[in-house]
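All protein chains but one are shown at their positions in the complex.
Letters A, B and C mark the chains in the order given here, with residues in each chain numbered from 1 onward.
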Amino acid sequence: MSENFEPKIVAIFCYWCTSQAAELAGTSRMTYPPNVRIVKTMCTGRVDPQFILWAFRNGADGVIVSGCHPPNDCHYEDGNFKWFRKYVLLSRTLEQAGIDPKRLRQEWISASEADKLKKVLTEFTEEIRQLGPLNHTIREGGV
Amino acid sequence: MGKPKVGFYWFASCGGCEESQVDIAEKIVDVINAVDIAIWPVALDFKDSDLERMEDGEMVACFLNGAITNSEHRRIAELFRRKSKYVIAYGACSYMGGIPGLEVSKDKKSLIERVYIKGDIVVNPEKKVPVTEYTEDGIKIDIPEIYERPYSLDEVIDVDFYVPGCPPTPNVFLDAVNTLLSGKIPEKGYVFGSRKSLCNECPLNKTKPEKVLVKEFKRPHEVILDPEKCYLAQGVICLGPVTRGGCDALCIKGGMPCTGCFGPLDGIKDYGAKAISYIASILDSKDLDEIRRTLEKIPDPLGTFYRYSLPGSLMYRKRIGDEK
Amino acid sequence: METRIGVYICHCGTNIAGKVNVDEVREYASHLKNVVVARNYMFMCSEPGQEMIIKDIKEYGLNRIVVAACTETLHGHTFREVAKKGGLNPYLVQMVSIREFDSWVTEDKVEATEKAKSLIRAGVYRVNYHTPVETTTYPVDSNVLIVGAGIAGITAALVLADAGKHVYLVERQGFIGGNMAKFDKTFPTLDCASCILTPKMSAVKNNPNITLFTYSEVEKIDGFVGNFDVTIRKKPRYVREDLCIGCLSCIENCVYKEPRFMSEFDEGIGKRKPVYVSFPQAIPLVPVIDPETCIQFRTGKCVQTCLKGCPTKAIDFSMKEEIVKVKVGAVIAATGFKVFDATRDTKYGFGRYPNIYTTIQMERMLNSAGPTGGEIRLQDGSIPKEVAIINCVGSRNENFNAYCSRVCCMIGLKHAHMLRDSIGANVTIFYTDIRANGKGYEEFYRKVMLEGVNFVRGEVASIIPSENNRLTIVFEDTLLSRVRKKDVDMVILNVGLEPHDDWEDVRKVLNLTCTKEGWLMEKHPKLAPVTSLSDGRFIAGAAQFPKDIPDTVAQAEAAAAEAMSLIDRGFVESEPNVIRIDEERCSGCRMCISVCPFSAITYNEEKNIAEVNTGLCKGCGACAAVCPSKAISQNNFTDEELYAEIMGVLRE
Partner (left out) sequence: MKEITVSPLTRLEGHGKIEIFLNDEGNVEKAYLVIDELRGFENFCRGRPSEDMPQITQRICGVCPTAHHTASVKALDDLYSVQPTTTARLIRELMYHLFMVEDHALHFYILAGPDIIVGPRAPKEERNVVGIIKKIGLETASYIIKTRKSVRDMMQYIGGKTVHPVFGLPGGVAKGLRNEDRERLIELSKAAKEFSIKTLETFRNLVLKNKEYLDLFMSDYYRHETYYMGLVNSRNQDEFYDGPIRVVDPRGNEYAKFPVHDYEKHLAEHVEPWTFVRFTYLRNVGWKGFVDGKDSGIISVAPLARLNVSESMATPLANDAFGEFYDTVGEKPVHYTLMNHWARVIEILYAAEKIEEIVNNEDLYGKNIRNIPQRVNEKRTGYGVVEAPRGTLIHKYVTDERGVMVDLDLIVATQNNAARMSLSIDKAAKGFIKGGNVDDGIINMVEMAYRAYDPCLACATHEITGMHIFDLNIRNNKGEIIKRTVIGD
């Protein structure tokens, strides 16, 4: 693993909880590694496992998905559970396929937990740095 | 102008694709009358040399089945690409990698050891294993370079159309042949078969409740399935919703759920991921531990959801040439 | 049409420009594919900033806008309006947060600049796939459905009716008033419950804007916010409301001379006849005939003295169930609570030994209109001298309900006071903690203490009968850490509050969410306590969680105000992020229907496809994630937009 390896991390956050926490982290001027790039969906229930694989395929070394705390915080009743179920099954599949499941992280971060967001993102970036690059080349062709 | 020339060929495959072509039965006479089969190893004694002698683009179409697993396959595939106007990936192995594509997730070294040294009844005290270049008493035998993993055809050459199925049904094969003969050439990347999923043509779809929510996924040998009721609604994994139709729901009519050999529908980037998405989503639980426990009972997600499509999936992205 | 993108990078004073090299970023952005113009500016949200964009739209023929500034939450609306003014569909704008998600959270300037580039790249890739989104508006029906006619439902109904809205008030019991109608006095003011409730009940009856459905249940609610279609099932009471004059002579003339059957209203300590009213001032004052106990229904051979005695011949044994359909714009759920069934916790001996009552039975006993006429007597007819009140029965207990039922402490204090006051009994309250945190509550607690009521901080282990029909309470005195015993004549179990047994069904019919115990869920525990997660459906009273009368009334008024706010606006705007279903691709597999939390998708059997009601769709996109046929796409969050954005943040 090269010394100057900078992991690329995609963070998919739900609009109502974790994106708001990320905004709060911003307004509170909390810093975390710039490796993390946030992509928003309305709900983690919208997250299709294809997005995760697409991110890995396009060069992500780690992907984190975070939504509202279960059981009741989800703005759409139980989107967080829907994501969690997909996450559990996808994680096991990644492991079988030889992709370290640690590269896909799942969190619950509420709108008020900017400190947790900072901690998790910092930790995750470090963890992926330790794991090293996921050597997958980009395939030709666009979307 | 003579009859259009077509070719059939096999790479790493099981022969089921050829069977499916032979299974058009009496219609084979029509096909033979309509086209000039330039190469078809299962039935005709034309050789590679006949292929090499052809002009570039001399064949209108070739139907290539089987995955690409060695340098010889690749050479022949490239030859077909040159000689043929349209290349059709025929069958699940060629289209998506197929069942032997599951090999992708395994370690090749352990395989060699398992098969040739530790095989259950192998007697091999000298630990001889096959080599790619064997020399003895001035005799030299070459074996083509075997790739680290199987590839779907479009990972190796440009493919125009796809005929799905493991194997394709005779009907979908005939559809492809007739479409091409009619001159109504579909757009590049077209996959023959239905535009809709298996559910659309499944005889059990009408028995499916409006909401399908499952408390537990059962394995087919653990229960007696009601053949008159949607298998998914009975808690058995059926990949009908995520699988292209056009197969006439043969497995369903045979009393078993769909395992996905026709592959994904248009616009789906990764079959297995999409299957995971809906299977996981219909699990009826709002308890994190219970979710883990219940999903743990699906013993083999990779083999279940990527049974036919692992090499061509988003999971793997190393292409030929990237290996070295 | 050719895609022409304009990229606008805001300095936000030094908030962004202090960390991000905005010129470098602009230069970078200007070379991205399809970008026609890229600019940076001090304050993009300012009037000149906005004007700049509008001018560019016209001048450069822009058809997509990327604004790299603060966040969507903060200024998304602003820039959508800008696009609109420039003649573009507002959803052809993509906001990229390079302040909250970059300059404010990144230490290093170079890194912040690089990150800004990648975020803008993602925005540019994404905006290529944006399509115009049209929202629609729907008119709102001005009628309101209120489910449950306890004090919460009654209050909300009156507020709305007084404002000129028409209310359909549905009560499953034969008479309105709910639990409050059973009470004798209310804490801490000790005013008579019926004195304050009865006028409101009459007002409900007399208000032309209120249509009252008693002995009725809501069968289902179709439609969506502003346009609900409600189906109400009226059970037959066998006394016709249109003919009955409320003289109650049918009850008097019943073949049963004496009441013989357990009265539900009296919580099992009083009796009624097969034809009955809950209490003499019941609203509506139209008796109900109980077919389970009425001889005519059981044998078909009654002499029907009730009918003979009825001056208007209002009794009609052939009445059938009736289905009524109404249209409303909003729904208020005020379905109330039930009390904990004290037999479930066997250590209290409730139901097995005499002289053990629940608080709600005590309310009936204390009530002068109740079965005992307000007399407190032991079963042998004597007056109890020693009474124990045991708090937290079924509450604050992991085996039953972990939560505090909030009202019991005050009820216990009230009963202690009333028992001392009326019969001079010696009262001991066994408590866990006394919680008296309302207006005047602590003062009342102090007053009762000074009156000589005994307080024992104790955990009751068991109640067993002892000599002379007395009861022995074995308890741990938690202050002394000692097991003690006390003999009493009567025990009052201060039972907690619970959701109704059929809360799951109610929840489904009303399409609301519940906590795991079954309490209705509010949209936000603090900021939206009367709004539910389903648009146009509001919640009031103890159905949400145990609460006392003042809180219940306040919440009911708030729910009424919320409903009114919706109605008076007159229209609802559809959610922009709704989904669309492509008929050509849909295979009718129904996975989307299985995951939709809002029942917005239905199955069209004839066409074998799924169809969405965009009025019900809230735009979570769960179905789009699931759809195995890629037939569903979510506005502003299509697969292509998200793939492009993910690719954008990753590509160098």
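Everything that follows uses one rule, which is that a residue touches a chain if its C-beta (ideal position, glycine included) is under 8 Å from a C-beta of that chain, and two chains touch if they have at least 3 such contacts.
Nothing here was measured: the structure is a model prediction, and the numbers come from that model.
One chain is not displayed; in the complete assembly it touches the shown chains B. Shown as candidates are B:L181, B:M256 or B:L288; the residue that touches the absent chain is B:M256. Contact with the chain not shown here comes from a single listed residue; of B:G57, B:P130 or B:G189, that residue is B:P130.
The missing chain lies against chain B, touching residues 9-20, 22-23, 25-26, 28-29, 32, 41-50, 66-70, 72-73, 76, 98-100, 102-103, 105-108, 110-112, 114-117, 119-124, 128-131, 134-136, 138-141, 143-144, 146, 150, 166-167, 219-225, 227, 250-256, 259, 299-300, 302-304, 307.
Here is the rule we go by: only the chains that are shown with their structure count from here on.
Across A-B and B-C, it is A-B that has more C-beta pairs touching.
Averaging C-alpha coordinates per chain places the centre of chain B 52 Å away from that of chain C. Multi-chain contact residues of chain B, defined as those touching 2 or more other chains: 268-269, 274, 277, 281. Along chain C, residues 595, 622, 625-626, 639, 643 each make contact with two or more other chains.
Of all the residues in chain C, the ones that touch chain A in their complex are 71-73, 97, 99-102, 104-108, 111-112, 114-115, 118-119, 122, 129, 513, 515-516, 521, 533, 577, 595, 597-598, 618-622, 624-626, 634, 637, 639-640, 642-647, 649-651. Residues 104-105, 268-270, 272-274, 276-277, 279-281, 283, 285-286, 288, 291-292, 295-296, 298, 300-303, 305-306, 310, 313-319, 322 of chain B touch chain A in their complex. By the touch criterion given at the top, residues 8, 10, 19-20, 22-23, 25-27, 29-32, 34, 37-43, 45-48, 50-51, 54-55, 58-60, 71-72, 75-79, 82, 86, 138, 142-143 of chain A touch chain C in their complex.
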